[in-house]
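In this view, the complex is presented without one of its protein chains, the others remaining in place.
We call the chains A, B, C and D, going by the order they appear; numbering starts again at 1 in every chain.
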Amino acid sequence: MLEVRNLEAVYDDVMLVLRGVSLRVPAGSVVALLGANGAGKTTLLRALSGLLDVHDGEITKGSVLLDGEPVHGLLPAQLVRRGISQVMEGRRIFAELTVEENLKVGAHTAPRRAAANLERVYGLFPLLKERRKGVSGYLSGGEQQMLAVGRALMSGPRYLLLDEPSLGLAPALVGQIRDLVVEINKQGTTILLVEQNAAMALSISTHGYVMETGKIVMDRPAAELLADEDIKEFYLGLGAEGAVKSFREVKHYRRRKRWLS
Amino acid sequence: MTGGEEEPGAAPPVLTFEDVGLSFAGVTAIDGVSFEVAPAELFAVIGPNGAGKTSVFNVLSGVYRPQRGRVTFLGEDILGLPPHRIAEMGLARTFQNVELFHNLTVLDNLMLGRHHHFGYGPLSALLWLGRARRQELAARARVEDIIDFLDLAAWRRHPVRLLPYGVQKRVELGRALAMEPRLLLLDEPVAGMNLEETEDMARFVLDARDELGVPIVLVDHDMGLVMDLADRVLVLDFGRPVALGTPAEVQSDPEVIEAYLGGAP
Amino acid sequence: MTRMTGRTGDLEAVAEPPRADPAAPRARRPRGRPLLYTSYSQDMALLDTRAKKVWLALLLGVAILSSGLPDDLLILLAGGYVAAIGAIGLNIVTGYAGQVSLGHAFFVAVGAYAAAALSGDPEGRVIGFGITNMIVWLPAAGLVAALAGVLVAPLAARLRGLYLAVVTLGLVFLGEHVFKEWDDLTGGPGVGRPAAVPELFGFRFDVDSALGTRAQSLYMLMLVLLVVFAVAARNLARSRIGRAFSAIRDRDIAAEVIGVPLTRYKTLAFAISSFYAGCAGALMYTITGFFDPGSFNLLMSVQFIAMILIGGVATVSGAVAGALFITLLPRLTQELPALLPFVSGDTTQTPNVFQIQVALYGLLIVLFLVFEPRGLFGLWVRVRAYWKSWPFSY
Amino acid sequence: GVIRGDDEDQKAAVTTGVTNEPCPLAVDRNKGCIYLGTISDLTSGPFAALAVPITQAQKAFWNRVNKAGGIGGKYEVDVQAYVRDNKYNPETHNQVYQEIKNNVLGLAQTLGSPTTAAILADLKANNVVSAPASWTSAWEFEDVIVESGSNYCIESMNAVDYAMETYEPKTVMAVHYAGDYGADAAAGAKIAAEGNGLEFTAVETPAGATEQGRAITEITKNKPDLVILTTGPADAAAIIGQSAAAGFKGRFIGTGPTWNPALLQSPAAPAILALYEQSAPGKPWGADTPGHKAMREALGNVTPNDGYTSGWSWSYPLKAALDKMVAGGDVSRKGLLAAVKSLSTVDYEGMLPPEAGNYAGDPNTATFRQTLISKPDRAAPTGVTIVKDFYTGPTAQSYTMDGPCFDKL
Partner (left out) sequence: MKGVLESLIRGLGTGSVYALLALGFVIIYKATRVISFAQPALMIAGAVAVSYLVQVTGFYVAVLLSTLLIAGVALVVERVAIRPMVGRPVFVVAIITLGVDVVIRVVVNGFIGLDVRQVGDPWGLRLADIGGLAVQQRWIAMFLTTAVLVGLLFAFFRYTRYGLAMRAAAFDQETALAQGVSVGMVFALSWGLAGGLAAVAGTFVGTGQGVDQLTWIIALKALPAIIVGGLDSLGGAVIGGLVIGVVESLVQSYQGDLAPWLGQNFAVVTPYVVMLLVLLVRPYGLFGTPEVERV
């Protein structure tokens, strides 16, 4: 189990971005983390994978436990070796390397299983296999997103942190990603899924958290969240009667969420 | 319908794209695509990943040079023009992966959108003489309007690299609007946004079109958004046009469903 | 000296340009900023807050009062001010426009020789035209250097990152070769030539006069010129041109797509930067009165880079602070070993004071950058942010 | 008309750079102190290897003077309070000079030509007498600069004349650095070669042992009978060693700063022993004169190096002038300069002939024209022994010094 207890994180010594976040990702589950832009989701994932440091950020309070053991002081490489792997926001592929080289870097900590994992990833994304000798920087946005997900799978992680994996993917592929998440979860990988596509995320999660301005404001089983009125309105775009609203009818910007007032 | 009086096709098109073909060593990005955009039209381009949508934008803005075809903007052939010339003609765009000037503030990013509207030179810049000063003030007033419009006031003086992704997307729209465009290209403006932010963005896009009367070409994978907003939709697959028509027509096209929409929404 | 006070309004730009502050949102205005601007012109002014005006008055006061310092310090500071002009110039091409140039020494040399030749003795050993009025040779030196910059730019515009850096470094080596060979202009290596004569409508700054000693005159001259060049650079930075430079630095494709012609602006950046370098070169040697072609080497270029990095990239005040830091550092390191009793003053011993001085010079640069990679300006921002965003701005 | 802060420090001052207070390291605390500055290339410049022993020797020299009763029984001389590193950079030289100039009467050492040129105007304006650490011919024309021994130009004239007698060369090549040092010597070689009716070529070469390819090619291709070298030691070894390896059999004569005893440990040693000789403005470390003996005693157990010898011998004229100044009663910069101008001989304790210290006449008559030739010798302390004692060749004898030689190449 991956557990976050009362975590506080600060950027540049002054910007408090996580304010006492607690969250549990039980082994074998898929947990969704929703939240508006700037809520601190990415920051939380950085805290879990040891990358805050790079951004002049640090954990000022609280702890991260992996199977009961505190891991928040560890270096990113150590965390990867312990089985935590992250798909970073914004793809972050190594643009100057080829597709296959990108994947091989993903297998840095697991050289022995590299060949097998490579086949598995190519199986999941045939398009990558087709382009494997191509310079990855020239791939289209969506192709790069596939590469980013594929790369994270190359270390054979036990815990996979996905930061908006469906961003920029075509609808058909979003479906595939969802199936993929379900599939890797079945194969034994625990998943923390940060998504803006709430419907997709909640449909495959066991549990869901909603985060706003650095705090967890909702913490319920996914099914309950799907039924919640506020979630329906603000995350799923369903009107009171359950009908899908038209974007043309939206009149106001920046509405206040009820749970914040 | 918000499109107003002009029926698509009535007035001369703002943009024509004729049988364009573009390929990179071994990869065909665009293969015989043709379309036109009418004044004040909201035209959408959709298609699977790697279909060539962004490449179409890159051809339009002069970043890519296609091997064949013809592209005219406001009646002028723009193939071969350098990007900055095309921008000066009034073509503005946003990018799929936010391409802001990340060390600059929101304000400076927007002011940069007005770059080619200034007419003063280096000397007057160094001395900050009347000309430079007057023009900067005028530009600032226009930019503040955009800041108000896009509700960016709270971020005005922040370097954009520190802004949340959704806000960055809005700033990018603002920068394009600051150019006073005569055609606006939006590449996945709502990717990575939650519903609420998507709604906001939809509102901005519609208002921009209605208030400024700019025609817009929109690329996005959010079908809800595209189908709600677009007047016409072009569907690409492997660089080839698959369908072109109203949202309703396109949505029911079996080829489109097969190639793009997939089973589930 | 009374003429100087009229400039009060300008120097503060050097003290603290109105940069955006990353830590505090607008809603919570930092202390010292007025809550309301009644016009955009107020908001866009160089000195938009009271705090800045106070800082300005203070700094200017200190700078003027400093003219009472001993002559050797004045000479050192005058050199620092000239170096600052050069550093501001490098900052334009490297800090703002992001084109890392290790060729600054070359442009400094071009300016120095242009000025020296213009104002040189026509009868002398080396080329001279006898035009000693600064009002002629200073802009001329800048323009010749700017022209050199324009010639280099087309190649430079094709290159990126360290490729550009090493190529501009090549410029320094090629220049050194030309200057060493061209005896008629430069006097040749190890021999050198007299520098430009700092004369303005009959007033000589390089001799003692009724207005003050030679050192005082030079000090004031350089101070005034620095203020002028600094204010102009600040203006440039807040203009369409400065913004376009930063855009090219941050993302050149995007810059082009919103209408910034890349090559033209890169060329412009090189030209303006070289103009500053040329003027700095012309002025630099009026202080020693003499220079030789060996001075324009890699080390000089590197020192300019160090100045803007240590001061803080892409800020005018940073360039000034960095230039002063680098110029004063040797003097500082000279005093330090005196505090260490075990260091020998005997030059045949190792370690001796002189070795320690050199080592300290390197060491201080390393330490400084390791602990404050954003430079002096970063230090300042940090201090400011600490006070402003307390307890937390979010 | 401005009140200067540093006036206060000078309360005990007799004049700038002279105090009634004893020197900080005084031998006799009843004497006053004359401060002399030193600006030298002490760490990172190209001449550090020479500058360090020069500076050290001067310290020892003045220490000995102080022990022997100081200057006129009234003053001791301090050369340690104001030592500065110029890194062989003219601006730095000027900066540190500005820093110390109000505290010193004169300069015991100012190293390098371009560096000294950067302060020359100030030296002249303020009558600051200075001993240069360089032998360029330009100094013959400056009153405030007290040079000891022949300049490079004369030294090379004599070298060519010596070769005329000894080897009867037909062709001469000067392989030299650019500037006041190399070009000065090459000009002398050229004048002598032309005077002797020899074919002359000059090859300018950059510093750096790996940069000598062109010089070596020129030598092996043109096979001159005599090569006059004005480079640094490492470069000289590269040139001599590799030319010889390529079959060159002509003679080399190098100027003073070209030599370093460690060259005899280098792979080029056999070639050097076979083909090389050295001209010099003064006798090497091991010479048997009272001055040399005093120097060796004073320096004690150091690795012999002729930097020491030069630094030591250059100090004699300053001492003579200081003595004369104190005796004359006008203890001031003006007084010192007047004393210098009245010196027509200086007692070098045998290290140089007394006429070397002529600062009274016009440049042409005052120019000292004797140098010597040494040959490499493993047994000698600095690797060289004299083969021809002080002499003036016919070229140098008849040459009219009417401007710096390096302008004439």
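Just so it is clear, a contact is a pair of C-beta atoms (placed from the backbone, for glycine too) under 8 Å apart; a residue touches a chain by one contact, two chains touch by 3 or more.
Keep in mind that this is a model prediction, so the values were computed, not measured.
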Shown chains touched by the chain that is not drawn here:
A, B, C, D
Thinking of the whole complex, not just what is shown, which of D:17, D:37 or D:53 touches the missing chain?
D:53
So which of A:19, A:41, A:72 or A:151 would be touching the chain we can't see?
A:151
Hidden partner chain, touching residue among C:145, C:305, C:343 or C:376:
C:305
Among D:26, D:207, D:343 or D:387, which residue is in touch with the absent chain?
D:207
By the contact criterion defined above, which parts of chain B meet the unshown chain? Give residue numbers in ascending order.
54, 58, 63, 95-97, 99
Spell out, residue by residue, where the missing chain touches chain A.
49-51, 54-55, 75-77, 79-81, 85-86, 88, 92-97, 101, 104-109, 111, 135, 137-138, 151, 154-155
If the missing chain were put back, which residues of chain C would it touch?
100, 155, 158-163, 165-167, 169-170, 173-174, 177-178, 181, 253-254, 257, 298, 302, 305-306, 309, 313, 350-351, 355, 358-359, 361-366, 369-370, 373
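Note that in this section only the chains that are shown with their structure count from here on.
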Note: chains that touch chain C and chain D both are none
Any chain touching chain B and chain D at once appears in the list C
Per-chain Cα mean versus the mean over all protein Cα atoms: which chain has them closest together?
C
I'd like the Å distance between the centres of chain A and chain C, where a centre is the mean of that chain's Cα atoms.
47
Counting only Cα atoms for the centres, state how far chain B is from chain C in Å.
41
Let me have the rounded angstrom distance from the C-alpha centre of chain A over to the C-alpha centre of chain D, please.
75
Going by the contact rule already set, what residues in chain A reach two or more other chains?
none
Multi-chain contacts only, two chains or more: what residues does chain C have there?
22
Chain D residues touching chain C - in the complex, by the definition given at the top
1-2, 4-6, 40, 42-44, 51-53, 55-56, 59, 80, 83-85, 89-92, 94-95, 98-102, 112-114, 117-121, 177-183, 302, 406-407
Provide the residue numbers of chain B that touch chain C in the complex, in ascending order.
61-63, 82-84, 87-88, 92-93, 95, 99-105, 107-108, 111-116, 118, 120, 122, 125-128, 132-133, 135-137, 140-141, 144, 153-159, 162, 175-176, 179
Touching residues (chain side chain C, partner chain B) in the complex:
20-22, 25-27, 40-41, 43-44, 232-233, 235-236, 238-244, 246-247, 249-251, 253-262, 268, 272, 314
